[in-house]
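Dumping the structure here so I can ask a few things about it.
Showing chain A:
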Amino acid sequence: MALVNLTGIQPTQYTELASDTSPAEGEVVLVPFDRLAEESEAFFQTVGRVGVLVGTETTFSALEPFANKISFVAIDFPAFGDGRGFSLAVRLRKDYGFKGEIRAVGNIIPDQAQFLMRAGFDSVEATEERKTAFETALKRFPSYYQTDAIGLGQRSVAHVRHSAKNDDNTDAADTAKEGQRKAS
Partner candidate 1 sequence: MAKKPAGPQMFIANRLDDGRAVFLTANGEWTKVAADAAVGQTDEEVEALAVLAHGAEDANLVVSVTAIAADTEGNNLAPAHMKFAMQAKGPSVRLDLGYQVSPNWEQ
Partner candidate 2 sequence: MYAYDTYDHAIVNARVEEFRDQVERRMKGELTEEEFRPLRLMNGLYLQLHAYMLRVAIPYGTLSSNQMRRLAHIARRYDKGYAHFTTRQNVQYNWPKLSETPDILQELADVEMHAIQTSGNCIRNTTTDQFAGAAADEVLDPRPYAELIRQWSTFHPEFSFLPRKFKIAITGADEDRAAVKWHDIGLVVKQSDTGEIGFEVLAGGGMGRTPVIGKVIRDFLPVSDLLSYLEAMLRVYNEQGRRDNKYKARIKILVDAMGADEYARQVEAEWAKIKDQPLDVPEEEVARIKAFFTPPPLPVLDNDVPTVNAFADKNFLFKAWVSNNTGAHKVPGHVHVTISLKPHGGIPGDATDAQMDLVADLADKYSLSEVRVSHEQNLILPHVAKKDLPALWEALDAAGLGSANAGLLTDIIACPGLDYCSLANARSIPLAQKLTERFDDVKRLMDIGPLKIKISGCINSCGHHHAGHIGILGVDRKGEENYQLLLGGSGAEDASKAAILGPGFDEGGIIDAIEKVVAVYLGEREDGEEFLPAYRRLGADVFKEAVYGAR
């Protein structure tokens, strides 16, 4: 598997925790949401950093109580048409202000790259042969009609149309910010 970097963050290196094993002291692990929900205290005491693996059926309200303890999220798409994963990522950014990495795993196709990036995803797990297609798709469109609500700093065509005349500095600042969220 290859990793497609959508936003230029430093991708997290982690161990996907097998169901019957406990994490080593200081390890960076990805844990299925159900297990995290049941054993969360134990995890947060021993490990270094914890990421959670959620399916698209997981609601934001179920995930929110853990948002301050987890440092990255992997959203698993059972089918690429399951758009709930997009809303979940948007809410993590917008409603919670989640700053960690959000990764798309599972059934994703290259042509979704720019949708994922603009919905708040930082990275996609893909097969090696598809990596180039993802990167091409990511750069396909010169601008977008929507302002993102997720802190990426991309503004809608409508805003850009009118900012250049009114405030040159804002436009330049926004362009500079584009594509670079500060993963703190």
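A quick word on the picks: all candidates are chains of the complex that A comes from, given by their letters.
Note that a contact is a pair of C-beta atoms (placed from the backbone, for glycine too) under 8 Å apart; a residue touches a chain by one contact, two chains touch by 3 or more; residues count from 1.
This is a predicted model, so every value here is computed, not measured.
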*Hey, among 1 or 2, which one's touching chain A in this complex?*
2
*Which residues, counting only chain A, touch candidate 2 once they are in their complex?*
59, 80-84, 86-88, 90, 94-95, 109, 111-112, 114-115, 117-119, 133, 136-137, 140-149, 155-162
